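In this view, the complex is presented without one of its protein chains, the others remaining in place.
Order of writing sets the chain letters: A and B. Residues in each chain are counted from 1.
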Amino acid sequence: MKFEHYGIGIAKGLTVTIRHLFRHPVTVQHPEQRLNTSRRIRGNELVWSRDRCTGCATCAKTCPQGVIQIVTSVDLVGNKYEVAKYEVDTGYCISCGLCVESCPYGALFMGYAYERAKYRRNELVQGKEDMMLESGKKQPSGYFYPEIARELPRQTLLVERITEKA
Amino acid sequence: MMLKTEPFVLNIGPVHPSTHGVFRMRATLDGEVIIGLEPVFGYLHRGIEKLAEERTYGGVIPLTDRLDYLASMSNNLAYVLAVEKLAGISVPERAQYLRVIMAELQRIAAFLIAVGAFINDCGAFFTPFLYMFREREKIVDLFEMVSGQRLLYNYMRIGGLSQDVPDEFFPALDRFVRQMPAFIGEYERLLKENEILLARAKGVGILSQEKAVNCSMSGPVLRASGVKWDIRKVDPYLVYDRFEFDVPTGSVGDCYDRYRVRIEEIRQSLRIIKQAMEQIPSGAVKSDVPHLIHPPAGEAYAHIEAPKGELGFYLVSDNSIAPYRCHVRAPSLMNLTTLREMIIGWKIQDAIIIFGSIDITMGEVDR
Partner (left out) sequence: MIANFGLDLERYWSALPPELPPDWPGGFWWHWLVFTIIIIAFVLGLVMGFIWLERRGMARMQARLGPNRVGPLGLLQPVADAIKVLLKEDIVPDKADKIVHWLAPVVAFAPVLMIFAVIPFQNGALLADLNIGILYVVAISSVSTLGIFMAGWASSNKYSLLAAMRDVAAVVSYEIPVVLALVGVVLLAGSLSLNEIVKAQQIPFILLQPLGFLLFFIGGSAEINRSPFDLLEADSELVAGFHTEFSGMKFAMFYLAEYAEALFLSAIIATLFLAGWRGPLLPPWLWFLIKIIGVFFVIIWIRTTVPRVRIDQLMALAWKFLFPLALINLIITAIQVLAWPEALPWAMIPVNIAIMATLVLLWSKLFKLGWGRVEV
């Protein structure tokens, strides 16, 4: 006669839960403790290089949401397009990164920052100055640009943080 | 004296803790027993199939993320396979291996959620759920590393992948694969023989083999009913024919079998990942595909074994830059069709766990 279902399964479960009492919790308390995000993070802003952009508007055509607006004028002296307006409504942007991948001149980057909550919708619109790489205020992420990724801090991984054997 | 009794109608959902999104069940109850059930869905309809007709072939990929948001990689994969079939694009070997690794990791992550949420529906106070989220977190970390986001990965591209994986990916994956079996062991210890879970799930919500096949069920739900059917075996895509793995099946087709099948699937996926890590060649991860493609007029259907079942994309092209028609064969919706059969006659509490054991994502049901 085989004895089963007399409570042994529950007892086994109880040992599992009590063992967790003596393990380190996984929780990270956000504002004080921060994990490094991925080097390729697709943050919720875009970073744009004025110097490299030619105003070809490939990014605007690729964007599935159609949130990139470019107005260009012809610069006859320099024999190129002058970008008069470059605007991204990040409220509509789904951070898909397709624009960054499509830019033929390497002028567009995903942003490394991910905390851009605003009180009003129209504050989410990024203008030219706000997203300019040259202003030095914006950190581009390494998405699609391995050379930038190499410079960024290493991502914290849970597999490496959890060392206990189960 | 006979008491006069009458059945009453209880609306479960659309806002209810256990309807996995915004599903609604209109249940007719006789006491606690469900004698009638009318599933109502459509609360999360976003018109993704229609939107796809307005976008370029490449631009649809981020949309597919939003179908089954717990298995974005699988959705990406099914879609790009369909486009590649339509346009006759070949994919480099390394990309195929990486796709397999990503798809299998995604399966593990989705099964972890499925099992965790199922046990939660059974009434466990979040413990298994949180344990399983911990393991899923490790997978999500890996996905974040390769694609830059944690939920909507948008990683596959037509003709390959968006970028190669970074150098630190394989060491981390290796660590994960070595750690995982011990954690599965822990879940087994916590749940497998738990008398209450056995009492709750064994023999509950039985779906017969015949009915499962007739209702075109797929995935773990079908396999739990004892049908050995796995798209990776019967119609291998990518490089699945090079790996050795088993197709776990259940015997009865009850909730417990469905839970067991999912846990076994995690083990098999780990096996596949291990083999893929050994075999993976180096090289490019994307073939030379222009941004805008014009597939020749025609139609194509590609299907994969997604965590929920057979996920298929049916595309019709009219030689323009956007699909003329895009249809998703969503496993969640198909698997829901037998819900009434399974639930009627059981109690409310069983209804919740039967529903949980099918494991659906509303994003995919309503699209």
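Here is the rule we go by: contacts are C-beta pairs under 8 Å (C-beta built on N, C-alpha and C of every residue); 3 or more make two chains touch, one makes a residue touch a chain.
These numbers were taken from a predicted model, which means no experiment stands behind them.
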item	value
Interface partners of the hidden chain - shown chains only, full complex considered	A, B
Touching the absent chain when the full complex is considered, from B:A199, B:V234 or B:A297	B:A199
Positions on chain B where the hidden chain makes contact	8, 10, 16-18, 30, 32-33, 35, 119-127, 130-131, 134, 190, 194, 196-197, 199-200, 203-204, 344-350, 352
Residues in chain A touching the chain absent from view	1, 3-7, 10, 13-14, 16-18, 20-21, 23, 25-27, 29
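We take it that only the chains that are shown with their structure count from here on.
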item	value
Whole-Å gap between the CA centroids of chain A and chain B	25
Parts of chain B lying in touch with chain A, wherever the complex brings them together	55-56, 58-63, 127, 131, 134, 137-138, 141-142, 144-149, 152, 154, 162-163, 166, 168, 172, 175-176, 179, 182-183, 185-186, 189-198, 291
Interfacial residue positions of chain A with respect to chain B in the complex	4-10, 12-13, 15-17, 20, 26, 37-42, 58, 62-64, 94-98, 101-102, 110, 141, 143-144, 146, 149, 154-155, 157-160, 162, 165-166
